[in-house]
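All protein chains of the complex are present and in place, except for one that has been dropped.
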Amino acid sequence: MNVWNWLAVGGAAVLALVVVAEIRRRTGARASGRRFFRHPTAAPAVFVLAFFVTVALAAPLVTPYQPYFQIDIARLANHPPSTQNPLGTDPLSRDVWSRLVYGARISLGIGAIAMLVAVTTGVVVGGVAGYFRRWVDATLMRLVDVGLAMPRMFMLLMVVALWEHVPLAVLVLLIGLTGWFGTSRLVRAEVLSVREREFVAAARALGAEPGRVIFRHVLPNAAAPIIVSAALGIGNVMLLEAGLSFLGLGVPSPAPSWGNMIADGFPKMAVAPWCATFPGLAISLVVMALNAVGDALRDALDPRKETA
Amino acid sequence: MAAWLVRRLAASIAIVWAVVTLTFLIVHLAHGSPCGQPDGLPVSPAICADLTRRFGLDKPISTQYYKYLGALLHGDLGWSIALQRPVAAALAEALPNTFALALTALILDFALGVALGVYQAARERRFGDIALGNVALFVNSMPTFWLVLCPQVHAFSCVADFAWHLTLPALTLGLVGAAGTARYQRAAMLEVVRQDFVRTARAKGLRERRVLLRHALRNALLPLITLFGLTFPFLLTGAVLVETVFAWPGMGRLAVTAILQRDYPIVTAAALVASVMVVLGNLLADALYGVADPRIRVRAT
Partner (left out) sequence: MPTTRPSSRLPAAAALAALLLIAGCARKGGCTGDYCGTLVIAGAGEPDILVPPVTSLSPSRDVIEQLFLKLADLGLSGNTIGDEDFQPLLAERWEWDTPTTLVFHLDPRARWQDGRAVTAADVAFTYDIYTDSLVNSPVRPTLRQIAAVTTRDSLTVVFRFRQRYPEMFYDAVYHMRIMPSHLLREVPRSQWRTAVFGRAPVGDGPYRFVAWRSGESLELAADSTFFLGRPHLRRLVWRFTPDQQVAVTQLIAGDADAVEVLITPDNRDRVRADTQLAIYPYKGVAYGYLWFNFAAPGDTTQPHPLFGDRELRRALVMTVDRGGLLRNVFGDMAKVPPGPMSQIFSIWDPETRELPHDSARAARTLTRLGWTDSDGDGIRDRDGHPLAFRLLVPTTSAPRRQYARLLQEQFRAMGVDVQLDEVDFSVFNERAHAGRFDAMLNTVNTDPTPSSGVPQSWTRAGFGGLNYGRYENPAFARLVDRAVTSVRGRDEAKRTWRAAIEVLNQDAPAIFLFATENAAAVHRRVADVRIRPDSWLALVRTWRIPADRLTDRDRVER
């Protein structure tokens, strides 16, 4: 790793700090923004996310090697961290730092896209079911029951293992489409309880359209669990990808994902622990940051707090 | 109540049927032949044809499906291609192991999770809450199998080691679960605590402990019951990675091995078992819902 790479990493960190400060400044005028940053973990979490996103986007600047480049397979495999390879090299003598950075693109991308698919589907289905109840609810919830009755990992494994060559895009879509059942149940439960409150009953009594009631009155009040489940969801997807890769059915070699980096490093845990440790730390850190942001958002967006 | 139960049972059977059908389709639309031998020996064409006939793979998929359902109704789960033994026997071996693991983990998960959640809610924003919150957050954020990389993997043989070998996977599953449960529980408690009836209870001059445990907790258990409905089946079949890493001979590992080896009869049977468990878990969760929230009991009928 040369001076320019280090400088670029420093630049990314500064940029991430600026992002945090800027968000803070722009939202400071609103009560919700102040509540968000009152959480002790909120600012560090935003920083972590901003840093990883920046570094991932600027990957060629912050890394000395291409992610699949094998530096010297005979002499530089399983090399511990050094100034040249700050996170060491893996069994194939690839630079772990470079793979980690390029892996961020893949892992974060998969997490974000799949989560988006999952939460959108979950919110729509849960909202509709909880609001309309009766046969709509019954039908949708039976569908959810079927979905929940198929363990997610099991189903994904089945498709990926039995159908040869499943493209990554399809895999991501499948992860998303198998991830909304829980969210929809939470949303429905929340909608069911919010629905009973006076202001929703009042809105309905005033003759508001169902769609309007759902989106204007019910969903904002159910926002907290949706956001918490979205934050957990994106993390869950990253963990799921790691799990699939661990079983050899995730992102195919040689593309780096944090999941397949752990999987590749796993057999060498005894001699080269850095190969699996750093990507694992990266996942944990990002998922933790997402969860912290979710928590902070949950408090910040809770409308009942406005009056409290 | 009886009518409710009958309706739920009917729905449950429908769910199991749907899952089995879906699995059957996914499995049978994939490539595959029963002629792959685990040892890679060439199989003579005569034997291959014989195997194909024996597993009925030469028939159209609809015929195979009806035959499978028919056998299923008679309690026949089929014959495992890879294990060369009845599927039922393989399941009978794996299920108790999984139950032991799931039960231990479940107890740890909910006991610890609820206790932590309530404690954190009571100490909201104070040191105990924040510290525990961050620890739970971190544990909840790790890939489960990565968490167990550090204590090196031990598989087991004799039943003598059963209790000891149960400890690590159960701890892993239980702790990770508890971290999540605590987060939900804390959020739910705080939600409830702000509601009017709790304020009323406080205003009446009830002691804080009584307010929290008697009034708030009971209401805050609602979302937890949903979580229970989700966790139960996860522990039974979704503990795939933990079972694989710890070489725990339970349902999860059996299912994964079967999928990877394309042992279709086991795959379908595992999906069947999984769905039955989930359905039972849901029934239980719904019954608990009714107990915990009288408003829902009225509506459910």
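Each chain gets a letter, A and B, in the order it is written, and its residues are counted from 1.
Criterion: a contact is a pair of C-beta atoms (placed from the backbone, for glycine too) under 8 Å apart; a residue touches a chain by one contact, two chains touch by 3 or more.
Computed from a predicted model, the values in this text were never measured in an experiment.
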Omitted chain: which shown chains does it touch? A, B
The listed residue (B:6, B:135 or B:247) that touches the chain absent from the view is B:247
Across B:19, B:82 or B:176, the one contacting the chain not displayed is B:82
So one chain is hidden, and I want to know which residue out of A:7, A:57 or A:73 touches that hidden chain in the complete assembly. A:73
On chain A, what residues meet the omitted chain? 68-70, 73-74, 77, 91-93, 161, 164-165, 248, 252-254, 264, 267-268, 270-271
Which chain B residues would touch the chain omitted from the figure, given the whole complex? 33, 35-44, 46-47, 50, 82-85, 90, 93, 100, 103-104, 107, 110-111, 152-160, 162-163, 166, 218, 221, 244, 247, 249, 253-254, 257, 260-262, 288, 291-292
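Convention: only the chains that are shown with their structure count from here on.
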Per the centroid of Cα atoms for each chain, what is the distance between chain A and chain B, given in Å? 22
For the complex, give me every residue of chain A touching chain B. 40-41, 142, 145-146, 148-155, 157-159, 161-164, 182, 185-186, 189, 192-193, 196, 224-225, 228, 232, 235, 239, 242-243, 246-247, 259, 262, 266, 269-270, 276-277, 280, 283-285, 287-288, 291-292, 295, 298, 304, 308
Mind pulling up the chain B residues that touch chain A in the complex? 11, 14-16, 18-19, 22-23, 26-27, 29-32, 130, 133-134, 137-138, 140-146, 149, 152, 180, 183, 187, 191, 194, 222-223, 226, 229-230, 233-234, 237-238, 240-241, 244, 255-256, 259-260, 262, 267, 270-271, 274-275, 278-279, 282, 295-296
